[in-house]
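For this depiction, one protein chain was excluded, whereas all remaining protein chains were kept in their positions.
Chain IDs A and B follow the sequence of writing; residue 1 opens each chain.
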Amino acid sequence: MGYLQGFAVTFKKLTEDRVTTEYPEQKRPKADRLHGRHVLNRYEDGMEKCIGCELCAGVCPANCIYVRGKDNPDGDPVSPGERYGFIYEINYLRCIHCDMCVEACPTEAITESKLFEFSFTNRADAIYTKNELLVDDDGMPQHLPWEDWRPGEDEMTSGWMRATASSGNAAYEGKVAWSGELGYGVRAPEIGQSQDAPPADTSDSGAH
Amino acid sequence: MATNAYVPHAAGYVDNEGPKIVSSRFVHDDAFLLERSLATGGYEGLKKALTMAPVEVHDIVRDAVLLGRGGAGFPAGIKWGFCPPGKWPMYLVVNGDESEPGTYKDRLLMEMDPHQLIEGCLIACYALGLSQCFLYVRGEMALAQERIAHALNEAYEANLVGKNILGTDFSVDVVLHWGAGAYIVGEETALIESLEGERGMPRLKPPFFPAAIGLYGQPTIVNNVETLSNLPWIMVNGADEYKKYGSETSPGTRLFAISGHVKRPGVYEAEQGTTTFRDLIYGDNFCQGMKGDDELKMFIPGGASAPWFFPEQVDLPLEARPVGAAGSMLGSGAIVIMDESTDAVKACLRVVRFFARESCGKCTPCREGTTWEETLLRRIYDGHGRPGDLEMLLDIADNISPGPYPGAAWEEQGVEAIPFPPKQTTICPLGPSSVAPITSALRRFRDEFEAKIPQRTSIPVSAS
Partner (left out) sequence: MTDTQPETEASVTIVVDGQEVAARPGELLIDACERAGTYIPRFCYHERMKPVGMCRMCLVEVDTGRGMGLQPSCMIPVAEGMTVDTQSEITKKAQDGILEFLLINHPLDCPVCDKGGECPLQDQTMAYGPGESRFVEEKRHYEKPIPISDTVFLDRERCILCDRCTRFAKEVAGDPLIHFQGRGNQTEVNTFPDEPFSSYFSGNTVQICPVGALTAKPYRFKARPWDLEETESTSVADAVGSRITVQSSRNQVLRYMGVDSDPVNWGWLSDKERFSFEAFNSDERITEPMARSGGDLEPVSWGAAIAAVGDALKNTDPSRLGIIGGARLTNESQFAFTKLAKGVLGTDNVDAQLGDGLPAELVLGLPRATIDQACAPGGTIILMGPDPKETLGALFLRLKHAAVEDGATIIEVTPHRTGLGQYAAHHLHPLPGETAALAAALVAETPALDTAGVSADAITAARAAIAGDGPVTVILGRASVAESAAVIADAALSLTSIPGVRFLSALSRSNVHGALDMGMSPGLLPGRSTLASGTANWPNTPSTAGMSTAQMLQAAADGSLDTILLLGADPISDFPDTDLAERALANATVIAVDLFETASTDHADAILPAAAPQEADGSFTNLEGRVTKISRKVTPPGTARPDWIIAAELAMAAGGDLGIESLDDVWAQIAAVSPAHAGIDTASLDANQRDGVVVEGTLDLPAASGVSPAVADAYAYRLVVSRRMYDAGTILANSPSSAHLASGTALHLHPVDFDALGLDRGAEVTVSSATGSVSLPVEPSGDVPRGVAAVPANQGDIVVGTLIAVGDVATNVRVERGDS
């Protein structure tokens, strides 16, 4: 008669809330700090943040980034300063979304969105170039036809995470250490750092 | 000639009592003319020297213990002996690039009595067996240049300079060179670079001092204007007579250029070693006391690059060694007197600013350090100082001049004197000179600096 216990479980579960979601029609909320497809940001004035320094390519453990810099054209600069990212390519067949490129970037040019749902049917399509990575004129990531963007998925990028100093130093709570972005302005800080933390050493507060 | 008609302004000379060795002709308005010079015993020293062997002349100068008047105070007779024998040609270079702030004695010597200087050059050349002398005159001293040029023309005409001087087989050419206006060229190696047509930047010594490798790579004697101006008198009167003035270790007289808050500032000839700062400042024969009879706050005993002295040090004799032991230097003989009304921070800033502007830019600590010091002091003076700025200032100073910086004692506070000279990470002493006002002022008047720094314990942090 022991098999009845099995039926009991089945019937009991039939009445409970279902854990399975109808993906992709339905999606679970993504974690705040999820690392997804990259975006190349611009400043509010539309200038590209990338200066083509190749530090992201240098730090990339998967060797998936290819950057080349070039002199900014006279009179029509692409980025502030002398140099801009002339070629910027990320190979998503290799990228492991570790976010090291975001940490290495000296100008906050590259960040990751939360989008991971994109597919390709050949290898060449897996290489995103500047055309795809660069944000729109409104400062939002481009929603490319083969990507599945849902509302709100571009809100919390890894730029937001780095907007608040990662040291956990309460003296920095509420201080945004990230320059404004075109579509978002200055990012709101991350919540969770506590004033209860040990008192901060403020002697080097001139550093930022 | 226009020069003849020019009324000498004689700025700075004060006619007073006392021995006159180099300033004897300052009373005459026309002493720059050969006629007056000859009428007052000019070129007698040269004539006497020409009757002697060069070695004898050198011996007399060595016996007289003629100390260099440019700043280092090294005996000229011994310096002359450093030239390697048998290396030819050698040059005499006269350092007339007097630009230490507060110093204007060489200018007077060149403006008022150029013939005495020329005569001194000739005696030195004769003693050393040289036939080429370069007279480097500071770029800004137009009158001095004009008068030396005129005097040289007169002397050439009178066969006092040039070929076969006074019928002997002694020949010397004296070339007048005008500087382009740089303080650093007062440093002898920078002066040599400038003479060679290069940018006036000091050379590193050791390995090579100018006496070994100098102008155009040849042995070169660089002497100060005042040093050489002493030679005619010494030749005429002899070393023993010279040593009757001053102290045993620092014989003779010296020109002191006094400026600042005194009743009668000016250039005075005073006996070395036996005269004290008090005599100079308060003596009736000299400055006649503080302006408005105010209290003395501090004074710079030897030009802007010397650490400051305070009222306790006024009884020191005007002699290189005791002044050095007390933590400063007699330097170029420029004494700047400051009374109580002086703002120590501003005075410090003013002097540092000078050094920052005049740094030649060659070596890193001086080029970057002096400007940093200036910016910091400016910020403090303007009331934007930060806590810790003073320590930082001292540490920057320490990176230019490592170790304890020379300074005067302050017995009340138990501060002991640190003897001269300072150590340096730079090539020449310009960088460390910029440290002198900082350490002097901070040691004594730290409260004045702190009063200018807004007291804030920490930068407020908003929690918004």
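By our rule, contacts are C-beta pairs under 8 Å (C-beta built on N, C-alpha and C of every residue); 3 or more make two chains touch, one makes a residue touch a chain.
Just so it is clear, the model here is predicted, and its values are computed rather than measured.
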{"item": "Candidate in contact with the missing chain, chosen from B:265, B:283 or B:365", "value": "B:365"}
{"item": "Identified contact with the non-displayed chain, of B:40, B:342 or B:425", "value": "B:425"}
{"item": "Contacts of subunit A with the absent chain, listed as residue ranges", "value": "51-55, 57-58, 68-71, 81-83, 86, 106-107, 204, 206-207"}
{"item": "Absent-chain interface as seen on subunit B, which is shown", "value": "182, 199, 201, 204, 207, 356-365, 367-372, 375-376, 379, 392, 396, 398-400, 402, 423, 425-427"}
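In this text, only the chains that are shown with their structure count from here on.
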{"item": "Distance from subunit B to subunit A - Cα centre to Cα centre, in angstrom", "value": "67"}
